[in-house]
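A protein chain is absent from this complex, but the other protein chains hold their places.
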Amino acid sequence: MHPYLPHTQADIDHMLQKIGVESIEDLFTDIDAKALLKSPMRLPKAESEGRVIRKLTKLGESNIDTANWLSFVGGGIYEHLIPTIVPHLISRSEFYTAYTPYQPEISQGTLQAIFEYQTMICELTGLQVANASHYDGSTALAEAAFMACGATRRDTILIPDTLSPESKNVLRTYLKYKDLNLVEVPSKDGVVDSDILKDYIHDDVAAYLVATPNYYGNLEDLTGVSEQLHANKSLLVIMSNPMSLSLFKSPGEWGADIAVGDGQVFGNPMNFGGPTLGYMACTEKLMRKMPGRIVGETLDLDGKRGYVLTLQAREQHIRREKATSNITSNEALNVLAATIYLSTMGLAGIYEVARRSHINACYLRDHLKGIKGIKIMHNQQIFNEFVIQVKDSEEVMKSLELFQIIPGIIIDHEQNLLLITTTEVHEKEDLDTLVVAMKEVLA
Amino acid sequence: MKIVKGLYYSKDHEWIKIEGDRGFIGITDYAQEAMGDIVFIELPDVDESFAAEDNFAVVESVKAAADIYLPIGATVIEVNSKLEDEPELLNKAPFDEYIAIIEGFETDELETLMDADAYEAYCNSLE
Partner (left out) sequence: MQKNIYEISKEGRRGYYFDTYDLEDYSKSFDIPDKFRREEAPRLPEVSENYVVRHFTKLSNRNYGVDTGMYPLGSCTMKYNPKINEVVAAMPNFSHTHPSWREKHVQGNMKIINELQGMLSELTGMPGISLQPAAGSHGELTGLMIMKQYLIDQGDVHKKNIIIPDSAHGTNPASVAMAGFIAKEVKSNAEGTIDMDALSQLIDENTAGLMLTNPNTLGLFEKDILEITKRIHDVGGLVYCDGANMNANMGITRPLEMGFDIVHLNLHKTLSTPHGGGGPGSGPVGVVSSLKDYLPGPIVKASDEDFYTFEMPAKSIGHVKNYFGNFGVYLRAYVYFLTMGGEGLKLASQLAVLNANYMKACLKEAYKVPYKALCKHEFVLAGLKEPGDVSTLDVAKRLIDYKVHPPTIYFPLIVEQCLMIEPTESESLETLDDYINILLKIAKEAKEQPELLHNAPTTASVRRLDEVSVARNPVLSYRFNGEEQ
């Protein structure tokens, strides 16, 4: 028998007898013979742990050796240092082998952690209510678009062209099949001018969904934007890299109605892009329009504090086709990682991470600026990313590979634009290495 | 189960009380009993107009959500905003707490609704 299957032949015989059938095959006589598989599935034979580990180690070696390469790649997924206690604690099997907390009396661990997470997200975004997470930042943004259309009973969503292509793509798919319109506002020098935005705010606009810092790493100046939108009964949705929120104005301070973003930066490895977690927060006014699970604090029969899933009448298992969303599974374990991360780092910790990520980018931008063949594309306030233009971006990427450096993402092949990202994992030495290597390959 | 004489009743368990050219609309005792503890009510906007059978409010309990339909076409002129903070009043006194006051309806449409006796018989048939 297989190590994951505890049955002995004697057990099986005993059970068959109790059921009143002769063989295991007899348990499947209700399936139409035409629907039964005629031959075994063409799948590999079972392998021992030793062999599987060896095989996977080898497959891992077909990727670049992450420890020996220097990467300045971000654009939505970021490498930050992760305190060792984060993976350690989320590996406690009471957490990771539990289901959704449907029985609150034996799920207080998960529930309380989500409640603590909701509190931290409210604090970071400056809004009043947060849910228990979405699949990622982009799906959270798409659900915010639905939420805004539902709350305003309008059908047009405005986005700036500075939104990341990943988010635009997901949004486009979600809106298309629900027959909602997506309108893109053009940018100037890497940000949206609020005078230009003004011309796009019509009475069919449910919300303006803007990312700050945006895809180019630039901060959007949203002065007066929420007032413009609210005067038109439209909503403001702000997407952020939440690590930036210890330095820069929060969505709440900009007057946002809904805040979303990807929380991967808080204690979650890059994981080739997933799983991460999408956070969502909103004003108290929109609380009952919010999708997703929400944990609330209450008392038990003895007056003892405890936590439950609440406001469930919004959700699919009760509202069915009228639910605020179909979302069921979220990213609870990634939420737990983020909660432990934020508990460990505290405000001083994430401030320091954000500050170093920011200063590193400023330093790098400063030092690349002087190199012949490099143009800094925008003159804007940045967080930890910026765009440069070179003569041949493919060539630069290829040449730097010889130094085991990935300098960034080519975000525009025609214009040869490169998005460069730094975080606190980069030491001064790493930044200087890139500068020297760039000089060499562009010489 | 309590039923009040002199009101009009719908099959979806709403009641309407007519005073002059205004109507008060609420949910019946049967409806609140079926819902259980009511935790939230979403009220319509004042001045909003609805066709007959339009969904004009939502009542939520912990385990259920029910759309409330306007049995006749009308315009909402006032809502019972007390219910926003104390939705449980709908459990305690469903016939005292209206959801909205309506105007601009056709009196003919009222004739499609049940009186107290017919509604009682209807509820009994559901048991």
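For clarity, chains are labelled A and B in written order, and residue numbers in each chain start from 1.
Everything that follows uses one rule, which is that contacts are C-beta pairs under 8 Å (C-beta built on N, C-alpha and C of every residue); 3 or more make two chains touch, one makes a residue touch a chain.
As the structure is a computational prediction, the values presented were derived from the model and not from experiment.
Novice: I'm checking contacts with the chain that's been left out. Which of A:A67, A:A231 or A:A443 qualifies?
Specialist: A:A67
Novice: Just to verify: which one of A:L333, A:I388 or A:L417 makes contact with the chain not shown?
Specialist: The single option touching the absent chain is A:L333.
Novice: Touching the hidden chain in the full complex, which residues of chain B are there? Just list them.
Specialist: Within chain B, the residues that touch the unshown chain are 37, 39-40, 60, 62, 87-88.
Going forward, only the chains that are shown with their structure count from here on.
Novice: Which bits of chain A are touching chain B when the two form their complex?
Specialist: 288, 312-314, 318-319, 322
Novice: Enumerate the contact residues on chain B facing chain A in the complex.
Specialist: Listed in rising order, the residues of chain B that touch chain A are 39-40, 42, 60-65, 67.
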